[in-house]
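Following: one structure in structure tokens, then a few remarks.
Here the complex is missing one protein chain, while the rest keep their positions.
Lettered A, B and C in written order, each chain numbered from 1.
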Amino acid sequence: MIKQERMVVTNQQEIAHHIFELTVQGELTGEMKAPGQFVHVRVADSFEPLLRRPISVASIDFESNQFTMIYRAEGRGTTLLSEKKAGDTVDILGPLGNGFPVEQAKQKAYLIGGGIGVPPLYELAKELNAKGIETVHILGFESKGAVFYEDKFRALGDTHIATVDGSHGTQGFVTHILNELPKDFDTYYSCGPTPMLEAVQWAYPEKQGFLSYEQRMGCGIGACFACVCRTTKSETDYIKVCSDGPVFPAGVVIS
Amino acid sequence: MIKQERMVVTNQQEIAHHIFELTVQGELTGEMKAPGQFVHVRVADSFEPLLRRPISVASIDFESNQFTMIYRAEGRGTTLLSEKKAGDTVDILGPLGNGFPVEQAKQKAYLIGGGIGVPPLYELAKELNAKGIETVHILGFESKGAVFYEDKFRALGDTHIATVDGSHGTQGFVTHILNELPKDFDTYYSCGPTPMLEAVQWAYPEKQGFLSYEQRMGCGIGACFACVCRTTKSETDYIKVCSDGPVFPAGVVIS
Amino acid sequence: MTNLNVQLPGLNLKNPIMPASGCFGFGKEYSQLYDLSALGAIMIKATTVETRLGNPTPRVAETASGMLNAIGLQNPGLQKVLGEELPRLEQYDVPIIANVAGTTTEDYVEVAKAISESPNVHALEINISCPNVKQGGITFGTDPDIARELTRAVKDVSSVPVYIKLSPNVTDIVSIAKAVEEGGADGITMINTLLGMRLDAKTGRPVIANITGGLSGPAVKPVALRMVYEVRKQTDLPIIGMGGVADVKDVIDFLSAGANAVAVGTANFVNPFVCPEIIGQLPERLHELGYESIEELVGRSHRL
Partner (left out) sequence: MTNLNVQLPGLNLKNPIMPASGCFGFGKEYSQLYDLSALGAIMIKATTVETRLGNPTPRVAETASGMLNAIGLQNPGLQKVLGEELPRLEQYDVPIIANVAGTTTEDYVEVAKAISESPNVHALEINISCPNVKQGGITFGTDPDIARELTRAVKDVSSVPVYIKLSPNVTDIVSIAKAVEEGGADGITMINTLLGMRLDAKTGRPVIANITGGLSGPAVKPVALRMVYEVRKQTDLPIIGMGGVADVKDVIDFLSAGANAVAVGTANFVNPFVCPEIIGQLPERLHELGYESIEELVGRSHRL
């Protein structure tokens, strides 16, 4: 069930350049169903900035009723969010959307992420590993300073890093790494900028894949039609990223 | 000179019901010329709320470059201001306006204040006493819970308190006390709600008096014409509370 | 006992609060969050004859204390609304106000006629003010003569009272209000969004794919309130007021200015529980102000 809750910040820290890891505690955590779901965060009690910010769930700790988000403080809203300290509260609406179908992977999965699309893949990797699925992580970042969670991903499986400027790992995009890797997996999961999602779909036309999309949002729950995309199904068919997604099987969404 | 400075909060505490005492430190303090001047406070870095809030200077400590304001947290802006803690900074523009002419008192002065008009009278009382002027303080509040600085005023001179509901001191308005007091003073100074200022002028038509007025403000420095009042001088004469006042001799302002 | 009941043409409202059209879909999503029967009414998303996919994305952008949208009347079309959306809403004890849109007078008439016959549609809201579609929409709302004629045409076919939704993007909103009154409108809803624009700071490109969008949210409240006040001065038609309402104080403001009921749009995105919260706070707030019913309060700013 979707809840709106004033959650308590238990930890916030900058883990890479302008990248913050924010952990909050509260009952909403218990409602989470799958990695890849997101929450809609009200960054201030004022009406300026007005809209909530969609942020993915990066890891869940059901035992302590906490979950973690990782986000880039870039615009006005995320910058305000980054100023919250342990003990402060944040108004969070969630969990929203449908996550990655963990049960679809059989033996080995590729998890392909770019930038702030990387965070939801972490909870996904944890859950896949817990089910005995081998995970390989291919993660792209702007530059060395923006890399986060490399060790955490390594602890769960083979991990390859690309940076645009080559300051860490392979120089270039994740697709450069994909070209070098064997295709010995059954399922891929991907989250990142839309051009990257496109490229990943191109790279593995014959594989089962699941992609997490981004769109500007209003309500976040499916009521305002802000976040729609057309689909390959028909001329008049569309999906809402917030409530039908953000994760869709490869080949469905026209971006 | 008027300065705009990000001043450091050195102390903030609630000293009566919804009444806060806020002390800030910075160079702007050194620019203050007279009790009764005010500052224009930006309560948030956001543009919501947009306008600065005018708040009087309640006491000045030139040695430590600090000054104190006392204000009621009522609307949105003052409530936000009341959330600032020691170490935070506040954007302050000031000092603004002309204060009470301390040099006009000869031997004994009445200081008559109502509610949040009381604060500037405290610095005034200090300065008058420092010059050897005897001060009598007649202060009105809503109720016992709203009374502040009673002891501090007592330490400087005779102090009479009125509360509207009679929960402390005399029941009623300051004018009830004025009626009982001798007229053995040469100058009065007053700050408070406009009806109170009117009543005080009525009570002492033959005395030299100085009144501090309030008006809604835009700029606070005399440029926008938001805060004007007509005067008794002529049909077309007016003053600006922010830059010509807020203190005017009795008999000048038509309120 | 404070009385929140409001009687308007076609509408017997438990309370004066309803979600605004386009900000609540067809109620399905919010019904997961609370019981829709708590609401005074529901204004459903604009319905057109055919299925509409609306504008390309991005469709929303944030502005200072407000937002722009250019959804472009996306909706499943008359048949689906009649066959699926409205029947699903029948389970709730809440009157539906159906928002009707179109490109031609014939479109409006077709939708109005059919949708007004649905059992739970108690009133129509004729959207002559949508700024986000190339044809129809706002053009009907900016010319008094066209607005009058469209009102007549819709009145002729509707089996329920007709409210006309006014656009704020006009020189003289009172003249439009008067015109739709002459056309036989049973009431007015106001305001729709103000036409605005945001540019991407880096590229200078309009953020909204449609280039311009409709401004809503707290930023527009002063304009909305002024317009309700002006229209109330010149007509006795019932007014459902909206534009930037986000809390119970805003509701009191619109009622004071002369609105008989109040719709909440954008604020639903900020706080999905805002409507039931306001409804819960209204009795105490009325009491504090010394009123015992909504009707007593309505228009108080004009009586001072």
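Here is the rule we use: a residue touches a chain if its C-beta (ideal position, glycine included) is under 8 Å from a C-beta of that chain, and two chains touch if they have at least 3 such contacts.
None of these values were measured; they are calculated from a predicted model.
Taking every chain of the complex into account, the absent chain touches A, B, C. From the options C:V60, C:I188 or C:A219, the residue with contact to the chain not on display is C:A219. Among B:V90, B:L139 or B:C219, the one in contact with the hidden chain is B:C219.
For chain B, the list of residues touching the undisplayed chain reads 1-2, 4, 42, 47-52, 77, 93, 215-230, 236, 238, 243. Summarising the interface, chain A meets the missing chain with residues 47-48.
Although one chain is not displayed, chain C still touches it through residues 63-66, 68, 142, 169-172, 194-199, 201-206, 211-212, 215, 217-223, 225-226, 229, 244, 249, 252-253, 256-257, 289, 297, 300-301, 304.
By definition in this document, only the chains that are shown with their structure count from here on.
Taking the definition of touch as given, a chain qualifies here only if it contacts chain A and chain B alike; those chains are C.
Geometrically, the chain at the heart of the complex, using CA-atom means, is C. The mean-CA centres of chain A and chain B are about 54 angstrom from one another, to the nearest whole unit.
We define each chain's centre as the mean of its Cα atoms; on that basis chain B and chain C are separated by 46 Å. Residue numbers of chain A whose C-beta contacts span two or more other chains: 47-48. Shared interface positions of chain C, defined as residues touching 2 or more other chains, are 64-65.
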